[in-house]
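With one protein chain held back, the other chains of the complex are shown just where they sit.
Letters are used for the chains, namely A, B and C, taken in the order the chains are written, and counting of residues starts over at 1 for each.
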Amino acid sequence: MDGVGHHLAFWSLAVITVGAALGILVSRNLIHAMVMLILSFIGVAGLYLLLSAEFIAVVQILVYVGAISVLMLFAILLTPRAARDNAETAMRYPGLILMGLVIAATVFVALETDWGAVREEPVAESARIIGQSLINEFVLPFEIAAVLLTAALVGAVALARRDDEDIDAHEQSLTLEGREDSGGSS
Amino acid sequence: MSAWLLAAWYDLRDLSGISREITEWVASWGPEWLASAVSGAIGAIGILAVIGPTLMILIWTERKVIARLQVRYGPNRVGPRGLLQPVADAVKLILKEELVPRAADKWLFFLPPVLVFIPALLVWGVLPFGPHMQVADLNVGVLFLLAVSGTNVLAVFIAGWASNNKYALFGAMRVIAMTISYEIAMVLALLTVVFLTGTMSINGIVLWQQQEDLILIVLLPMTALTFLLGATAELNRTPMDIAEAESEIVAGYHTEYSGMRFGLFYAVELANTLVMSAFMATFFLGGWWLWGLDAWVPSWIILLVKTSLVYFVFIWLRGTLPRLRIDQLMTFCWKLLVPAGLLFVAIAAVERTLLLEYAWDRTIALPVMAVINAAVTVAVIGAYARVTGAGAHRAPAGPRMARGRLGGLRAARQLAQAPSGSD
Amino acid sequence: MTVLLDLQVVADQLRGAVPESVPRVDTWAVIVDAGHLVEAVRFLAGSALDLSFLASLTAVDRESHFELVYHLQSLDRNHLLTLKTIAEDHETPCVPSLTGEYRGAHLQEREVFDLMGIRFEGHPDLRRMFLWDGFPGYPLRKDFLGMPGTLSAGLPGFPHESGENRWPVPGSTPVIPQS
Partner (left out) sequence: MAIETPKRVHSEPVVVNIGPQHPSTHGVFRLKATLDGEIVQDVDMLIGYLHRSMEKLAEERTFTQNIPFTDRIDYLAAMSNNLSYCLAVEKLAGIEVPLRGQWLRVLFAELQRIASHAMANGTFVNDCGAWQTPLMYMFREREKILDLFEMTCGARLTTNYMRIGGVAFDPPLELWPALCSLLDEMPDRLEEYAALTVDNEIVLARSKGVGVVSAEAALNASLSGPLLRGSGVPWDLRKADPYCVYDQLDFDIPVGRDGDCYDRFRVRLEEVRQSVRILNQVVERIPGGPWQAEVPLHLRPAAGEAYARIESPRGELGFYVVSDGGPTPWRFHCRAPSLINLSALKEMTVGRSLADAIVTLGSIDIVVGEIDR
């Protein structure tokens, strides 16, 4: 964990990650904030790489950049009139306080931890070890998480789907006779 | 072939020798970080040196092949046999005005053409051109490939959104919906490969094929098909080019891009096609390995030939097939590719267990598995066709012949009830 | 071979079904009173004559009045009838719309409205089709070129650009810049 290259990489990644995270807070445009968030994710992935946790790094990109942020973009686009502006809300100051508490906690933990206890040499083949521990040691939590996610997925589909009658009624209002007189001029 | 030639740095069969020599030389006098930086730079330059000219030739090839498929000549004016046409195209694109729509999101509008290039270049890093010719042999290479090529979606989405154009937004929405779905199918396909070979290193997959003396497409035809189709979707090529569906949404996400910005999208599209062909060749056609021929012919030439074959398939698809509708594409992905992918993950797990734990004789077990997998593939596709009704109306009845009947509704009803012999 | 229906026979049938609907018959067509047009056409389409296909709909400016010309076709019986109706008022002509009977009349009536300025009572979506909303006058009228103000190519601005129609009333004198 030494050498000019590592230091250079660490500091530039740190600047990118923190700068992008600040950008999320500052930006008034939701899509801009999303782009910043993605940049921040990528910075974190880079930091993982520096720690020789390439599996986590790649999964970070695959899941957070490739899937979660895209889903967030989708949600933003599908929400009417939320596409552009980051509205003022009453939650602003409570959010600020919460954020301060989280930062304080993190700093406290970082300062109090005995870092010397962490093993020095990087884990070889982290993917294999993670896989083995998921299937052997932590198989129950793993399965529970899978069931939970499936349930969430099914619930989301059930929520997003309207009743059939509702759709039928909507479609009936779209028949030719219904729409014709509402044509209006160009 | 004498032994001293094999190890020499100028051995064309293994270009990594050059890189090794230079890196060792730098390491002999300089700090270690400089040596690794130089090693990386050589890899990057090597990749760029491959991509640049290949892209030029590819543009020409694609246009020429498509032209031949379409009974025309294709470019034949600029340079010998039109070979300089890509140069002329590039010059034209560079000279063209780059329009920025007034309503576009200026910052985000500039970003995507650059952004799409990063994943397009990065994925080359894990592609093995030979036993040692690989910029980075990550032990999570397969995941890296998926992760990096998946970020392409973001650039496309930003392009579509920032243009502030409805066609572009439609393209962006379509590309996200489609790519996420097909990425799952692709993940499952690669998971099958990883299960069977037991490694996530891409070079390891090639080495497995070398060791078992067979190419994976023989063992996993459905997986290869899924990967090919997933790649087609990810590359936005016909029949899955709904993101830029020319006849529907003009040019999709890059409707508003002009000049060299459009040129970058275009180049990346081709570069991605090339790299996906290369990965297809690596995963399923044995990559740089070809039954011992790689000892005589440079391995990277073998890979290039295989890549060209897959690339030709892509061009062929483009030249012959119309486009599917988005719901049909989704149906195809979620009802065929994903379930079949899950099935084959299970099959691969079983097969690996049999091979490893029960140590079946491979000369018998592998062919038997190949036959079983092929049969399952046919069965799965057949079942899908039966369930969805696709293929049921193959060669549907053509028009009836009026045969003297003439008139309006009455005649129409008579004709509809007439025995089919009147056809 | 399509048979042209005997106009007198059709006229008699029509008179029987819809009294006072046919004032006269000329060489080419049965002339139907505008007030009874829809009824007459409904009868023609529904009766044994089966004139359920509106082949063509157009209008002719006869300078003093407008003639609406309908070509009605029976596909099953293969005969053709030309029907005419007169719009007497040359300034603001108005006839009933046939869109209720024939969906095919929809676009053709819009075309006639656009180019001839004949209003079709009961048309669900009567607006300009080929020409833009603020176009002055109706070009297929015989007096079109004699209208006040010379025509220039294009408009000084798009209609609705400043919130309202620049030339709202067809036939009113447009103010055209002489540049």
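What we mean here is this: contacts are C-beta pairs under 8 Å (C-beta built on N, C-alpha and C of every residue); 3 or more make two chains touch, one makes a residue touch a chain.
Given the structure is predicted, the values throughout are model-derived calculations rather than measurements.
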Thinking of the whole complex, not just what is shown, which of B:118, B:180, B:250 or B:374 touches the missing chain?
B:250
Per the whole complex, from B:80, B:292 or B:389 the residue touching the absent chain is B:389
Sort through C:17, C:60 or C:94 and give me the one touching the missing partner chain.
C:60
So which bits of chain B touch the chain we can't see?
66, 69-72, 166-167, 170, 238-239, 241-242, 245-250, 318-328, 331, 387-391, 393-403, 405-409, 411-412, 415-416
Given the full complex, what residues of chain C touch the hidden partner chain?
1-2, 27-28, 52-56, 58, 60-61, 69, 71, 75, 78, 80, 82, 102-108, 111, 115, 128-132, 139-140, 144
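We adopt the following convention: only the chains that are shown with their structure count from here on.
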Based only on mean CA positions, could you tell me how far chain B sits from chain C in angstrom?
59
Cα centroid separation between chain A and chain C, in whole Å?
63
Multi-chain contacts in chain C: which residues touch at least two other chains?
none
Indicate the residues of chain A shared as contacts by at least two other chains.
none
Can you list the chain B residues touching chain C in their complex?
406-411
Given the complex with chain B, which residues does chain C contribute to the contact?
50, 52-53, 74-78
In the complex, go through chain B and note every residue touching chain A.
31-33, 36-37, 105, 107-108, 111, 138-140, 143-144, 146-148, 150-151, 153-154, 157-158, 161, 169, 173, 176, 180, 183, 200
